[in-house]
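Provided herewith is a single structure, encoded as structure tokens, for subsequent inquiry.
One chain of protein is taken out of this complex; the other chains stay put.
Chain lettering (A, B and C) follows the sequence in which the chains are written, and residue indices restart at 1 in each chain.
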């Protein structure tokens, strides 16, 4: 494949991030195929046309079906609200398109499985937008773990906490409605840290027990603020997990965690050292090595730099910083190079996306039934 | 009571901290009774005599029974290894002495209950050495919560992690032996953060489910390093808990958490704000208030100072710092003033100590049986 | 002007950053003119052609003179080594081109003055690449100061420290040679923090006294490592300054400051509060307001977000992070919109660049003559 021709569906929050990443990707990275921004869909032709101009796409349409069936589109990039992922992905797959979907892959594991199996059967490549693992800093954490620098991982603690619904007066939005969002903070936020835990520990999660709570049980109706509506899914959740190799883990998530703006974090304890990270300081990693001189032990703050994965493509000096969209740019690089090379595999793909959905559903079930639930 | 005459049993690690606190208490605080360091017991008369001189005690003995029955002792201070707490406390209570015991109160909840009930029946006062809640900074956290500054508490995350057994070559010591220590890191470390969670949330823990692991399953025999011995209790544990009012909580503990030297920490999320603290920076508290101007929101780092509880007695300038032994000095002040005033209640007392033991046992049981366990 | 047609000269470290910023600018921001990447010059036609392809420029040349005289170029972007800034800028100005030059504007104030005056006389617009002031976080600091939130500024402490020459075995490079670099760390690094101090304090620096040192007096000859060459300019420097309104300031800079990867930082003390910042955590600002409740005073860590200047164009969620190149993208936005609007002024322009050069020269002179030197 000499060109990767993209069809983008959806241009909201995350669609716009994709667009920024597409714009800079070929300047930042030496891509193995030419990236062509071919077709863009939005809910009206007018909005689609405007966004196509803004994002540099060749053509636009008010009908996403046009994109998934277009002969000049190689990969369909799904940035729509979550509840549409399944339908669009299946249509794209049916047309033999590769699919790049935002997370969560689907509203539940059942749907995710259908999507994963359809893609597998069709032989198309898939990628799910778990962009935080593309951050050079988290790639560095992965490298440190893989090289055995902290020994064998014995504990993973991870969070994805935000406070976008902390205010009880914030009206009900689609995140709070099962039909639109499926799970609450588990699907919206925890999907990231759970997937990241598997990436970093290098093991799948095999059993879980969760606890969760809808703290703010009603919110104002956005169409009539004097009326209250029920919040249909969880505001916060915790899960204890075990990875396939027996490693213990704890996952916490909340959308009402006052003060957390990008509270994705992890502390990974190994037999020889510990790594600590928070996404709010996305260009630094804390590393402790227990074999250091006991009188000089301590957590070291490593500023991400050109000696760490992918960073040098953004800047050749350490500590100069990377931003949110830069992670997405690494993801686009992976997409393009993965499609350019017939034998390459994209990661994290729909199989991983399905696994994450399965874990999320198991956490919800385990919380409801107050028991450990095995995965798969 | 015009005098509080102390009989100290045990002068190791924590006994020495008590001694330092006794030494400075009457200079730091205006005590409501005269503190008299009367009698000290150690395992030999010689060691006892030496320590009595070093710590400023009037008399000494190689037999702790002398102390618990001495007519000139008002309160028996138990700083022995954990497995002796019960026997000494019961003997002291039988002699009508008030008892000040280090934590954990006993090796299991059953023993703790016997001790608590004996003290209650005898009408003596009791105090357990959960000194971290006496830190002015944590008292400030309590004050902030009680005043409603962060709203209703909806989540408590707490840890007590250390790394004193992180090295697998460290020989087996008494912490690893059930008969001497009872539980592992749960009893040694988690006791603190669990008690602190009840103190800060202002609610008892009512149900728990734990998970735990003995990561390093064997250690060298301290008497013959070429032989390996089994480690008999857990190296790390996690528990999800629910407080009486339904508030969710997560507790984590480890004695093999590389890099944690005093890893007692908490993050307390409320409906209106969040508090964050780590004992490794024991004189600062992070506070977030969600009602701040959205463009000026953020966690504020408050340096403990004279406007916060008890601090001014150590220093009248903010940010000048307090140390580990200063917490113990506050505890001694509570002890002396609580004994000086007939109607005063000491806190945390044996009842609280028993409650903590009951929670610890429930966590261990829940981990073993892989199910939620209700408390009490 | 409906289009801004750029001629880029130089594609090294900073030229590449410009290219990334050009690539994403029109997606990130609603630009007021179309940005056209027209012409690119490098030292050979081959390299120029390769870079033009990589950076998306229409045409290329091995001769920078072609760019400055090309009728289809509106603005010449100078990313060459410092010693070429003057010649290229003057040639561009002579051809009536607007000029966007990297810092430092020139090797000394005399040259900078010639450049500034030439541009003024020719009526072309100019911009100097002091990109760190374009960071939304530093713009937020400016906003806080301008609104009087920290009262009147009474002290500015700023640093720009790095460690790229900390190792004495690093061979001599052009930074160490007067003819190529002019000043040492003052010109290379301090230029940024001095310009930033004027931006943030809102006052020009009016008198200075500096001290400086070439700590590593000789370095290996890069062409023959067995030979040593003299380092011709300063490794570290400090200056005390006074702003026009009498406000005190201190500037420190070093290129051998072990551990500083992007050690641009400032602490700005006002009569009512204090701001603290380090570029190594470029998306957070610390703010202290003295009128807070004395028992709740402390530095607040503000994560930059959509309520702060320019951030929302990168991401609509707070705390998600911005990177080095994002600053440059804001600079490009300023360039394009400033050129699109005939009456707009670019900032910081050659006049500001000249002022900074004049201050740098005064610091060097004051250090040599060991006396205060007045500016202008």
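In the analysis below, contacts are C-beta pairs under 8 Å (C-beta built on N, C-alpha and C of every residue); 3 or more make two chains touch, one makes a residue touch a chain.
Note that the coordinates shown come from a computational prediction; the quantities given were computed from them, not determined experimentally.
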Neighbouring shown chains of the undisplayed chain, as defined at the top: A, B, C
Of B:261, B:345 or B:371, the residue in touch with the unshown chain: B:261
Full-complex contact with the absent chain, from B:56, B:96, B:246 or B:376: B:56
Candidates B:172, B:256 or B:318 - the one touching the absent chain: B:318
Omitted-chain contact residue, chosen from C:120, C:155 or C:180: C:155
Chain not shown: contacting residue from A:30, A:71, A:123 or A:294: A:294
Touch list for subunit A against the chain that is not drawn: 287, 294-303, 305, 307-308
Interface with the undisplayed chain - residues on subunit C: 150, 154-155, 157, 163, 166-168, 209, 211, 213, 215-216, 236, 238, 240, 242, 246, 248, 250, 252, 254, 256-260, 269-274, 288-290, 297-299, 370-372
Residues of subunit B (touch criterion as defined above) contacting the omitted chain: 13, 16-17, 19-20, 22-24, 26-28, 30, 54-56, 162, 164, 260-263, 279-284, 303, 305, 314-326
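Criterion: only the chains that are shown with their structure count from here on.
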Size of the rotation, in steps of 5 degrees, that lays the CA trace of subunit A over subunit C: 180
Inter-chain centre distance, subunit B versus subunit C - centres from mean C-alpha coordinates, in Å: 54
Residue list for subunit B, restricted to those that touch at least two other chains: 297-299
